[in-house]
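A single structure is presented below for examination.
A single protein chain has been omitted from the complex, and every remaining protein chain is retained in its original position.
Labels run A and B following the written order; every chain starts at residue 1.
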Amino acid sequence: MKKTLVAGALSLLIPAIGLAAEYNLTVDRVKIDTGEFVKEGVGYNGKSPGPVLRFKEGEEVSINVTNNLDEMTSIHWHGLILPFEQDGVPGISFPGIKPGETFTYKFPITQSGTYWFHSHSGFQEPEGAFGSIIIEPEGREPFRYDREYVVQLTDKHPHSSERVMRNLKVTPDYYNRKQQTVGEFFSDASENGFLSTVKERLAWGGMRMMQADVEDLQGFTGMINGKSPKQNWTGIFEPGERIRLRFINSSAMTYFDIRIPGLEMTVVQADGNNVQPVNVDEFRIGVAETYDVIVRPKDEQAYTIFAESKGRSGYARATLATEEGMEAAVPELREPARLTMADMGGMSGMDHGDMPGMDHGDMAENDEMAGMDHSNMANMDHGSMAMPEAGPSDPFYAEGSGLVPTAANGGKFLSYADLKAQKPLYEQREPAREIELRLTGNMERYTWSINGVKYEDADPIRLKYGERVRFKFVNETMMTHPMHLHGMWSILDVGAGQWNPVKHTVSVQPGTTVYMETEVDASGQWAFHCHLTYHMAAGMFRKVIVEGGPESTQAASSEQSSNAGGDV
Amino acid sequence: MISPRLIVAATAMSISFTAFGGGTHGGGHGHGANAGEPGKAGDANRTVSIKMYDNYYEPETIAVNPGETVRFVVQNKGQLVHEFNIGTPDVHEAHQKEMMMMVEHGAIQGGKLNHDMMEMDMGDGQSMKHDDPNSVLLEPGESAEIIWTFSKQGNIEFACNVPGHYQAGMYGDVNFN
Partner (left out) sequence: MKLWKPWVASAIVTIGAIPALASGQDFMADTTQRKQPLKVWGAQFEELEYRYSDNDEEIGVWDADFFYGTDKFKARWLTSGEYSFEERAYEKLENQLVGQIPISTFFDAKAGVRFDTPEGPDRTYAVLGVTGLAPQWFEIDANVYVSKDGDTSADLDAEYELLLTNHWILAASLDATVAFSEDREIGVGKGLVSTETGLRLSYDLIDRAFSPYVGVVHERKHGDTADIARAGAGSTEDWFAVIGARLSF
């Protein structure tokens, strides 16, 4: 009797003494001032970007979200592992938050790292409805730093998102001002010969594809932590300090190539999960991805954080300085990339088996160097000892792709192939099955789909709780798609076996096939989509239903919990 | 003794993996501090246990008396290859470039050392052996001993120069009493 009493008292106490934290967010109409234009937008707690939410691994959070808009809203906790009713996708996780209503999200924090949150309703996210999440680990971080800053990027466009969507549907190249011109024809002709340039133009014209189709949405102002290049967000440091920069790409459409001239960056985390540290000079951050880097500026000077858009049509800029107001040089934008025929490798009618660069077996071999023949090493050039430098190549781009990024200083540019988990999250095991997802679309109609079917016509993808599935992404379009699976981790196959990095968003480059595996360990239904706002809205979206699992009996509780939150 | 070693070290700096043996060559770099020199077991008055995790040390600072000889017992408790290397920050930085090559050539593969690769003759009698007396390179689960005589005051760190590890914070400070 006594024992049960004690146990009972303890169990009552545990939630009370266990970590519990309450947060309040209001969803508000805000003004976003880029210094070039002022836009009405959506923000949190009166600002865009919203606040940095600091959670601690192991705590139970409740977040009261009050909708001050005159339309429905929602918050999705991007990258967080939580019960599906708390995932914040209207129509899939819950009905959404009505105007004037307060909804209370409640979930345990079972992970650590850098994440973000955003609205999953309409176009509120590109209108500014996003913020960042920092989760402190229970134990120590496997790296050291003296200071940290969130560096949250976005691509603020002067047009409303509704208008952007409509313009893209009506005129898909509406915003593309990096198209090939007569001038470029002549400069190409003088470089590569007149006939071969004519041939090339005819080949692309025959396909009705544009080599310049690299960035759908141009004309934006790149923003860092709500500041435009002019407004120059500045992070202060003391020389010699290690600074952890938590980069989050909250853009609607824009990939950024990030560098800090004069500083080497050590990538220690990707998508919230620690990776074995990699020293780089530059890295590309896909839409919705996060990368944590550590830098150590030793000199008392300013350093520019330069985030150049992949299509070189715009940039974001911030500064690390020892005091406010210091500035460093802002680099020029480089020449825009042009697609090559290699990037068309995935277009229908082409033989996927031929696709070089992404052959899985090869990658594993390169990586582990398992098959290396030592006898051949005798022929190696010992004088230089550096690996032979070919043209830019990256196993996650088609071989000969025009999109392969290179570092501005000629140094190291991060590749997905460099990402290795710091600590494997799951036991390595064989997937039960493979699911092929062809990423499809039609640029001239601005339709985007998976396996040729838009979300409106699609059946859900059904997974079984407890299985491990292997997703095969085949990109048959000429655009890069950052694919985001909610609720469960995306273990990106870089050929490193148990060290494969664990992500929440996986970029699939044109003309490539990328594999990821997922441990289906979260029941319920989840969203799975391209995180480019206008691709998602145009149909590149799926619902994933996880059948079975410990919570299957409470499947109907979504209604209940949303009601419970409704009248707080 | 000093000057020939110095010349060798300076000329071999960019290509050699074995030139960082004694502390005697340190004078040519940066803060002008010697890390010290290999010690004799009999001179060690105390043992300091260093545990290497992914990617940090425990402890992260040690205090020594100038001229003290310390016996380090280094254990790799992580899942990745780690190094314990005593030197000045500049020496570490130079050494990191060579460790980078070891990774590029497959001598270090995440949690494994490829000893064949390390033994391989790289020409000019060099190899990636990594058998300097001021450092040990350990696979997960391995442990080793270093006996080191700290010569004098200076800016000395113990560090793991596996690419990225030092930058991520896998280093410790040697404080002189």
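Operating definition for what follows: a contact is a pair of C-beta atoms (placed from the backbone, for glycine too) under 8 Å apart; a residue touches a chain by one contact, two chains touch by 3 or more.
No experiment lies behind these values; they were computed from the predicted model shown.
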Report task. Identify the visible chains that the left-out chain touches across the whole complex. Result -> A
Report summary line: Filtering A:F117, A:Y291, A:Y455 or A:F471 for touch with the omitted chain leaves A:Y455
Query - Absent chain, residues of subunit A that touch it - result: 90-92, 94-96, 122, 159, 165-167, 169-171, 174, 177-183, 202, 205-208, 219, 442, 444-445, 447, 454-456, 523-525, 537-539, 541, 543, 545-549, 552-553, 555-556, 558-559
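In this text, only the chains that are shown with their structure count from here on.
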Requested in this report: Could you tell me the distance, in whole angstrom, between the mean C-alpha positions of subunit A and subunit B?
Outcome: 38
Query raised in the report: Okay, in this complex, where on subunit B does subunit A touch?
Result: 15, 53-56, 60, 79-80, 101, 104-106, 109-110, 114, 116-117, 120, 122-124, 163-165, 167-170
Query raised in the report: How about subunit A: which of its residues touch subunit B in the complex?
Result: 140, 142-145, 242, 264, 266-268, 276-279, 294, 296, 368-369, 372, 374, 377, 382, 385-387, 420, 422-423, 496, 499
